[in-house]
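Let me give you the structure first, and then I'll get to my questions.
As you look at this complex, bear in mind that one protein chain is not there, while each of the others sits in place.
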Amino acid sequence: MKISYTPKEIMTIMAAREIKNGDIVFSGTGISMLAAMAAKKINAPDSVIFFETGAMDSLLEEIPFAVADPRIMYWAAANSSLTDAFATMQNRITGDRVIAILGAAQIDPYGNLNTTCIGDYYSPDVRFSGSGGGCDVASFVPRCIAFMQHEKRKFVKKLDYLTSPGQLTGNGSREAAGLRPGGVSVVVTNLGVMRFDAHTGRMYLDRCYPGTTPDMILEHTGFAMDVSRAVQADPPTDSELKILRENCDPQRLILGPAG
Amino acid sequence: MKISYTPKEIMTIMAAREIKNGDIVFSGTGISMLAAMAAKKINAPDSVIFFETGAMDSLLEEIPFAVADPRIMYWAAANSSLTDAFATMQNRITGDRVIAILGAAQIDPYGNLNTTCIGDYYSPDVRFSGSGGGCDVASFVPRCIAFMQHEKRKFVKKLDYLTSPGQLTGNGSREAAGLRPGGVSVVVTNLGVMRFDAHTGRMYLDRCYPGTTPDMILEHTGFAMDVSRAVQADPPTDSELKILRENCDPQRLILGPAG
Amino acid sequence: MNNDTDKTMPLAEAVTRFVKTGAHISIGGFTLNRNPMAAVYEIIRQKITDLHLYAHSNGTGLDELVGAGCISKLEIAYGGNGKAAPTCIRFARAIQNNEIQFEDYSNYMMSLRFMAGAMGVPFLPTLSGLGSDMLTTWGFSESMRRSDPKIVDRKLAVVDNPFGNWGGAKKVVAVPAINPDVTIIHVQQADPMGTCRIQGLTFADVEQAKASRHVIVTCEQLVEKGVLRENPDMNQIPFIHVSAVCHVPFGGYPTAVYGHYDYDAQYLKQFAAAARDENAFTAYQDRFIFGVDNHGQFLKQVGKDRLEAVAADPRTGYSVNMKRD
Partner (left out) sequence: MNNDTDKTMPLAEAVTRFVKTGAHISIGGFTLNRNPMAAVYEIIRQKITDLHLYAHSNGTGLDELVGAGCISKLEIAYGGNGKAAPTCIRFARAIQNNEIQFEDYSNYMMSLRFMAGAMGVPFLPTLSGLGSDMLTTWGFSESMRRSDPKIVDRKLAVVDNPFGNWGGAKKVVAVPAINPDVTIIHVQQADPMGTCRIQGLTFADVEQAKASRHVIVTCEQLVEKGVLRENPDMNQIPFIHVSAVCHVPFGGYPTAVYGHYDYDAQYLKQFAAAARDENAFTAYQDRFIFGVDNHGQFLKQVGKDRLEAVAADPRTGYSVNMKRD
């Protein structure tokens, strides 16, 4: 019998599976928050969620809608400040245990992200919010999950603005620039899961979903991508979906209408 | 009729008179603490006492015996940390309002202080506590009072170790070294009050006490000092001594036996 | 004198005295939390313009000030405001229409810049941003920077680690200190001398306050000195940093003030909707800002029901099960 789920649901589960027990999870809001909560309830009970605003291990009785939502201040291990939160990631002792979840308007073949603008920087066609903590996180931590809608205009050869560093131009250029190894290490979209080659630093297709194919994914990608390593992802299990739907977002505030 | 007082009492009053209303007073313990308390009760009611350990405007119901004495933590405006306390002095906005009170084992003609050692640094005849916050304070704040016993071996041509910068070698060498104007601006001893020439940065005798003379003071000073500007200090007044003795240190914990 | 004397005054007076045309300012809070909104509306009402705003992620206050045309120069990390406006609408328009000069940094960079100002050092080092366009693309041109002594000559600088590879870094990004003319924060409790107690996350308020020449504090509760002295450990800002104290209940509304009230999702949505249309936006401003004389009247305009809807639950500090979408 076939299990049905929405694109948002499979994306959340795929991201949740990236989180290991013991990880310190840097979370934004929306689907990234949901993935962090799902991981804690499904596969990584001893993972810790924290926010750039300074809240560590918040109870999250209600889903926060912003990283400054008062809901993250309740029953935390500690409430501190921006400088403390970013120091936790820049500090190798704690930072190496952090996995971050980011979003972006554009991503390039080397996992660099643009959250600043489309078009000319000085008078853009579309201006976005900007870095926020994105550039800091991508600079500091060894593992980042990027959530993207898989579209040609978002998967581009060259970013209009490089907000958050990934592998830069690949082949060790990140480390050559003075950054520690890290940046976006996995991209989770509505069509599949992408990773980056250990040597070239270039994006490759790692997993298709039930119902998606390498060709379909290439069609939605604005640059050439190695698909030779692609296999099918294990679909979300009954229990994964049950916990996600019933324990993480019962009101479907973030998951939206059921499929 | 003649007012009698001890050397410690006149030193405390002379230092207290240096503190102006509105000053933020960086205080150590012992006589420097007493001078700060006396100023607040006599001539500078709106002065604020703080400590390098992070306590701001403590109530001081009892005299603290160390800058980490729990007596400074009670009824303060804020209890913070070392980094916060020193930032308050390094920060020009608040630092320019700070007057500090320091002690030393040696002082030179340019108001540089040694609190580290006598003899060779690597195997000294006498090792002292070291800088503590002294070097930081002398580097940061515009006005410092140095309390000294007036002895040849303490007023020396050259320090065995320059722990806390004053005017360095004078003639603007402090600013040339990259420091802001500041450092020890007045020296209060058991014999008199010394200040520093605005141009040469060299120590000169500003005030004798009743019963002391420029010659007597030069005899106890290990270097040549201009005494041409010396006049007699106004002795402590009845009311100054009354407040010091009755409201600041009634048990004479710091003042010691009455003269 | 920023000492232990009574600094209470009406908000309008504090804004008039300390927020001058052309001033370099910063405001406390983060996106939809603890922005000093009463002061923001007062600045708009007094039509103070040509302001240079330093912001990390001050979403709600930022978009009101930009929308009202008070800001001519902006140094910012993040122009978003949660679910209501993933990108602040007036902020995006102002940039797209070349109405303001702007400079992009990251949240950590901006926080460190305030921290450097608070510490009294010219810069602080970080490993953030190496290889990014933040280093190479300057919103403020070099000539504009050199012509204005209040703006640092370089946006950022890459500096070699003088200790070799110590700390595992051969080079660092130096971020220049910020010392605003005035910072405005909204806190839960303050005493008349300006000592502040913030409840919940402090964001970068403490660094911003200590970096500034003048600090205006608006507070939910104005308390006797003794109330805060009972527990000095909980007071993040001692009075020596503060120039003015203004007692303004609901002074953070429509943003959240932990332990007192939640953000008003409905108000923020209504603002975002109005912000998209010039006529609607003018109508919004006329009704809520120019149509009232002070924050008290603004709150009347908002209505009791809204204030009751956002009232904080004493256990959690926010409004439990409040309608937020």
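Labels A, B and C are assigned to the chains in the order they are written; within every chain, residues are numbered from 1.
Following the convention adopted for this analysis, contacts are C-beta pairs under 8 Å (C-beta built on N, C-alpha and C of every residue); 3 or more make two chains touch, one makes a residue touch a chain.
Computed from a predicted model, the values in this text were never measured in an experiment.
Can you tell me which of C:13, C:153 or C:308 touches the chain that was removed from the display?
Final answer for the missing-chain contact: C:153.
Tell me which of B:130, B:210 or B:250 is the one touching the absent chain.
Checking each option in B:130, B:210 or B:250, the one touching the absent chain turns out to be B:130.
Touch as defined at the start, partner being the missing chain; which of B:45, B:70, B:210 or B:250 qualifies?
Answer from the full complex: B:70 touches the omitted chain.
Out of B:25, B:77, B:100 or B:168, point to the residue that touches the absent chain in the complete complex.
Considering the complete complex, B:168 is the one touching the chain left out.
Residue-wise, where is subunit A in contact with the chain that is not depicted?
Answer for subunit A: residues 22, 24, 46-48, 55-57, 59, 73, 75-79, 87-95, 97, 140 touch the chain left out.
Mind listing the subunit C residues that contact the chain we can't see here?
Here the touching residues of subunit C are 116, 120-127, 152-154, 157, 159, 161-164, 166-169, 172, 174, 176-177, 179, 198-200, 233-234.
If the missing chain were put back, which residues of subunit B would it touch?
Subunit B touches the missing chain through residues 29, 52-55, 61-62, 65-74, 79-83, 86, 90, 92, 116-117, 121-136, 139-140, 161-165, 168, 173-174, 177-180, 253.
The criterion applied here is as follows: only the chains that are shown with their structure count from here on.
Which pair, B-C or A-C, has more C-beta contacts?
Looking at contacts between chains, A-C has the larger number.
When the C-alpha atoms of subunit A and subunit B are each averaged to a single point, how far apart are the two points in Å?
Once rounded, the distance between the two centres reads 57 Å.
Subunit B to subunit C: how many Å between their CA centres?
Measuring from centre to centre gives 40 Å for this pair.
Give the residues of subunit A that touch two or more other chains, as numbers and ranges in rising order.
In subunit A, no residue touches at least two other chains, as defined above.
Out of subunit C, which residues touch more than one other chain, so two or more?
Counting only residues that touch two or more other chains, subunit C contributes none.
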